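A single protein chain has been omitted from the complex, and every remaining protein chain is retained in its original position.
We call the chains A and B, going by the order they appear; numbering starts again at 1 in every chain.
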Amino acid sequence: MVVQFLDIAIGGLLTGGIYALIAVGFGLQYGVARVLNIAHGEFIMLGAYCTWTLFTSAGVTPLVSMLLCAPFFFAIGFVIYRIYYTPLRTSSGSATVFEGNSMLASFGLLFVVQNLALIIWGSPVKGYSYLAFPVQLSGAVFSANRIVTLIASVILGSAFYVFLVSTRTGKAIRAAAQDPDAAKLMGVRINRVLALCFGFGAMMAGLGGLLLSMTSIMLSPVMGMQYTLIAIIVVVLGGLGNIKGSFIGGFILGLVGYIVSSSQPGLSMVAYYVIFLILLLVRPTGLLGK
Amino acid sequence: MINSRGKWSSPIALILLLLLLVALPAYGPSEYTVILITNILMYVVLTVSWAIFSGPTGYISLAPAAFFGVGVYASAILSSDLPLAMVVPIGGAASFILAYLVGSLTLRLRGMYFTMFTFGLVELVRNSVHWWEVNISGTVGRLIISADNTTVFYAMVATFLAALLASYLIKRSRFGLALRSIGESEEAAAHSGVNVNRVKVVMFAVSAFFMGATGATMSMRWTYIDPTLAFNIQFSFMPVLMAIFGGMGHLYAPITGATIVSLLEEFLTTKFPYYYMFLFGLTMLVVILFMPYGLEGTIEKWRKKIKAGLRSSHETT
Partner (left out) sequence: MKLLEVAGLNKHFGGLAACTNVDFHVERGEILGLIGPNGAGKTTIFNLVSGALTPDSGAIAFKGQDIAGLKPHEITRMGIGRTFQSVKIFSKMSVFENVLLGHQFGKGKPSNKKGAKEETEGILEFVELSGMRDARAVDLILANQKRLEVARALATEPDLLLLDEVMAGLNPTEVAQAMELVKRIRERGLTILMIEHVMKAIMSICDRIIVLHHGEKIAEGSPGDVSKNKTVIEVYLGE
């Protein structure tokens, strides 16, 4: 019994680690930069593909790729926000108009990135194997690479949390999340901070994809959307604007996903959706939000 | 029927266009033209029906692909037993019911939550149908008894007429007025006597009906469908792009947008088969930033300038 429970718990954590990371990224983009980035999953997909390319053609191990991917994806996100969403913000007038427009723009971005991947890598699915040896944990067997992704997610998540809490930029981000106008008045360069948030969000997506690719899943250019949906559900679960909540929510959803897919594979998305619906109807502020 | 905008020129032009369409296959243009126009009509109906609800209310639905797909599946399941004339409305009805359900649950929420939910609906339905096929019916995908291109063409024309009529009638009715008021201030609308939730849900379902009918019609062009083919997010993207590109105010706007973009798609799929969706994604980005009111916005601006120009020239003479 205890073994079963631990098995489920660990399995859930392993799934949840990546969910937590991508949810925090999405939350930064929506909660702070106010962009409902439905192309988020596409950056996750891109991260997975970049890692695959580096591994299969240059032999760069994923953990080393992280050092390349993190700044790369951060830069992509930062630049996209600067050259597109910032002017869109200005031309949109009100916040509600910007919310709608930026979401639609992200819809366009989804197809841009997805088809870019199709053009570069083609549609046949790909995958690679790394650290795929089995590890025994409390009686159950898990793949080593999945344990590594969990550890990586926790480290990255915690590092980011420390960044938010102790650095000046981190504090500026938190101020902007609470009240962008007040933050502006306090001297925070708001456009810069929002672009940074979008960049961090893209970075976490890229890293999430990197970690995902390590778990020996099959990559395809259309794999992104389901992760966008997972990120959305986790952010709602954890409470909009609540970074900690998104992180914890990721693990909760991961647990649910693991339990459901052990008994009925193929229904985990449906289960997530049912949770989503219940949340929206009963507690849209999230389980952990205020 | 009450409204303060209605022009005589539009209905006449429309009737002429319709006569042209109906007579088209009889004049013996190539099979290709018939197929092309069927495609264009498909996109026009999807765009016009999307604009019926999302245009005035501002609730952006990303679910058209889900409703289209439901129609496709309804047709696939029933077309061997029932005649075409019944299958198409049933496909529409199935989508109507799904939309009514989804709308009742999510339209009382903030717009963004509604949008998020509709975004995932396509995946959700696809996943569910796939799971059903794997675990319950045993076979994934099914064969369709397809119909010839001319039959599909006429079915699409009929659906187009119905959608156009519905859109026109709604716009001119008090419900069109109610939809616009909801888009401006739900609270004020409610206090003016509008049953806001009921209007939103019913109109959302009505727009889904035509998307389902379109799916049911178009599925007869395919010989085989499966969840991935039927529930494709592209069918949510294209109508939204076309409506944003064309505009959503006057009736001509989404029709124009859909026609232009689908002709563009036709041209691009032959010349740049691997790049065309990439280009459309870029188009969306460009249109949102530089043409937020779409073609209609530009056209209406010119109209006003011309009117003002004519007026001032009248004054000087």
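Operating definition for what follows: a contact is a pair of C-beta atoms (placed from the backbone, for glycine too) under 8 Å apart; a residue touches a chain by one contact, two chains touch by 3 or more.
Predicted, not measured: the structure shown is a model, and the values here were computed from it.
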item: Omitted chain - touching chains that are shown; value: B
item: Selected residue (touches chain absent from view) among B:185, B:234, B:269 or B:298; value: B:185
item: Residues in chain B touching the chain absent from view; value: 1-2, 4, 174, 177-178, 180-181, 184-185, 187-196
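One rule holds in what follows: only the chains that are shown with their structure count from here on.
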item: Chain B - residues contacting chain A, complex; value: 58, 60, 62, 105-106, 109-113, 115-117, 119-120, 123-124, 127-128, 130-131, 134-135, 233, 237, 240-241, 244, 274-275, 277-278, 280-285, 288-289, 292
item: Chain B partner contacts - residues on chain A that touch it in the complex; value: 36, 38, 84, 87-88, 91-92, 99-101, 103-105, 107-116, 118-119, 225-226, 228-229, 232, 236, 264, 266-267, 269-270, 273, 276-277, 280-281, 284
